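Heads up, one of the protein chains got dropped from this complex, but the rest are sitting where they should.
We call the chains A, B and C, going by the order they appear; numbering starts again at 1 in every chain.
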Amino acid sequence: MAVDQTNLSYEHPLYATMDKMPGITVATTTVDMLLTWGLKNSLWTFAMATSCCGIEFMHANGNRTDLDQMGSVPRPSPRHADVMVMAGTITVKMAPRILRLWEQMPEPKWCIAMGSCAISGDFYRDMYSVVPGIDTMIPVDVYIPGCPPNGDDLMAGLKRLQEKVEAQRAGRWVEPEGRPETAKAILPALGRVIDRDGTQTERQLRACQSMGLDGNEHRQSDLVAKSAGLLSNLLKLKGR
Amino acid sequence: MDATLREALAARFPAVDLDQDVLLVPAADHYPLAALLKEQGYTLYVTVAASHHPGPEGDAFEVATVLRRPVRGAPSVAWRVVLGADPHLQSLYPLFPGADLQEREQLDLVGVRFDGHPNPVRLMLSEDWVGHPLRKDYAPNMPHAPWR
Amino acid sequence: MKHYLRGLHLALYETLRQGFKPRITQGMRSVEQHEERYRASFALTHNEHGEQACIACMQCSNVCPSHVIEVTAGPKEASPATGKKRGWAADYTLNLQACILCEMCVQVCPTDAIVMVKVQEKPGFSREDLVLTMDKLYANAKARPLAWANGSILREMQDPKREVKP
Partner (left out) sequence: MDPIFQPFRDDPHYPLDRYEAAADLMLLNMGPQHPSTHGVFRLKLVLDGEIIVKAVPYMGYLHRGVEKMVEGLTFAQMTPIFNKHDYVSPMTNEQAYAVAVETALGIEVPRRARYIRTILAEIQRIASHLLWLSTFTLDMGGVIGGGAAMMMYNFREREDIFDLFEAVTGSRFHYNTHCIGGQRHDLPEGWVQRVRAFLDRQERAFDEYLRLIRNDIFDLRTKGVGVMSADLALGLGITGPNLRASGVDFDMRRDAPFHAYDEVEVRVAVAQGCDAYARYEVRMAEMRESVRILRLLLDQLPEGPICGSKPVKMANAVRVPDGRGYTAIEGPRGEIGTWLIGGGEDKGAKPFRLKIRPPSLHAMAAMSYLLPGHTVSDVVVVLGSLDPIMGEVDR
């Protein structure tokens, strides 16, 4: 999950050396506060905009609800961004691309599921070509309900993410646990994915991920290796 | 339907009942009818819609095509062709280039083949997809590993 | 070149002109800044006798295009206030995960039990945060301003024999 990955930055040998110096804790705490302040107030967003919510994302970055005032600047490239805002329906054909874009984002990174389609697939969730929620592929940090959520809601979601970032940096973050309401929640049935015949899954995944460009078939071998990784990720999610 | 078109249709296709809103045409007349309508000024290619009608005698398919004349009053002509269990029909691509993507979509979703189509591959779904979703015997919540 | 400079001049003039206009950025809008009919989340109401208004007729659950409303009907019992026999909802869940806020459930509700409120739900850290249970829905009705519409207002507005305003 995102928590473990953000803590990775503390494993640098420099920190280990610094820890032994007397009086350094006061200084590092102050520096850490400064870094946290900077991090949470410059959450640059990458809009993974597929459908209607993408238009509301444009509105949120427009002049009425100006997300820039929170330090959140929209970036068209995943390499510049901290937060992926998944805005819109995820289809089976688009899902491998979304996963690849998510993997291209540098750590630390967060994901916001904006709107019903990204949270659970909305009323399309039972359709043959729609992925029932972005959290079947990617760990999601904040869920913003609405169809589509307007700029105010997106701003509230970013504030909520700032709370989470602060808690994570301070080591206070507790992953939310399943509650009695879980029975009522529309949760994706991951079982049906994992119980299927392995060879067919691999073949489908390969064709699904293939960019279909003439002469680019050598990429296929990487993708097959990645597919095995994806399946183990899904198993982990199921275990959660 | 104006009088000149009605005369032309009655002369060329005597078997077709011209009083219906949606003409029922035999499959062999599909392409000649479109060609005649294009000559008569129905140059705007509106749409093609295929549908699957399962019945006790077996599967039937219906392909409906709509053409329009871009003038005041916007008269349009719609006709349908009923096909059997192995549906295939002549493509209108030589007459209307817009039929390219539209017929590919119907091939993809309903599974009606169009003879003479230059590029008959799936349009909406990925190329390895099994089955045609808009057929009545296709379950809407069909899983597709590993994504759903 | 001359035309280019003219275009540049015009555009810079326009940009400069906007600098003297009032600011339109609002940030997060409060309830008062939204329109009167704004709808954002849901609530369950009590009727005039203080009983739950929902009679578990299942119409909202049937009409919902997204199938997010689950109603469990309790046994039919007489109402303590009026003495008439009526249905009671034992449980009511509205799942905001897949809700599209289309107001269909409000439109069909015969007793105006399910209504909408003007304040949006807080974004959640997990999917379970977005499930509006019966308790949350009743709490919403007390804590948040109700939206303009309810079933009877909407149906009266759509009535074909409505009184024509002068």
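To be clear about the criterion, a contact is a pair of C-beta atoms (placed from the backbone, for glycine too) under 8 Å apart; a residue touches a chain by one contact, two chains touch by 3 or more.
Bear in mind that the values here come from a model prediction, so they are computed numbers and not experimental data.
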- Give me the visible chains that the unshown chain touches, in label order. A, B, C
- Task: From the listed residues A:45, A:72, A:91 or A:120, report the one that touches the chain absent from this view.
- Result: A:91
- In terms of residues, what is the contact footprint of the unshown chain on chain B? 21-22, 43-47, 49, 51-52, 64, 66, 70-74, 76, 78, 80, 95-98, 100-102, 105, 109, 118-119, 122-126, 133-134, 138, 140
- Those residues of chain C which, in the complete complex, touch the missing chain: 3-4, 6-8, 10-15, 24, 34-39, 59, 62-65, 100-104, 107-108, 110, 116, 147-149, 154-155, 157-162, 164-166
- chain A residues touching the omitted chain (full complex): 48-52, 54-56, 58-59, 62-64, 76, 88-89, 91, 93-94, 97-98, 101, 123-124, 127-130, 147-148, 150, 211-215
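In this text, only the chains that are shown with their structure count from here on.
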- Using the average of all C-alpha atoms in each chain as its centre, how far is it in Å between chain B and chain C? 43
- Query: Among the residues of chain A, which ones contact at least 2 other chains?
  - Reply: none
- At which residue positions does chain B touch at least two other chains? none
- chain A-touching residues of chain B, taken from the complex the two chains share: 124-128, 133, 138-148
- Message: Using the touch definition from the top, list the residues of chain A that touch chain B in their complex.
- Response: 92-93, 95, 126-132, 136-137, 188, 192-193, 196, 200-201, 203-205, 207-208, 212, 227, 230-231, 234
- Item | Touching residues on chain C, where the partner in the complex is chain A | 24-29, 40, 65-68, 70, 93, 95-102, 120-131, 133
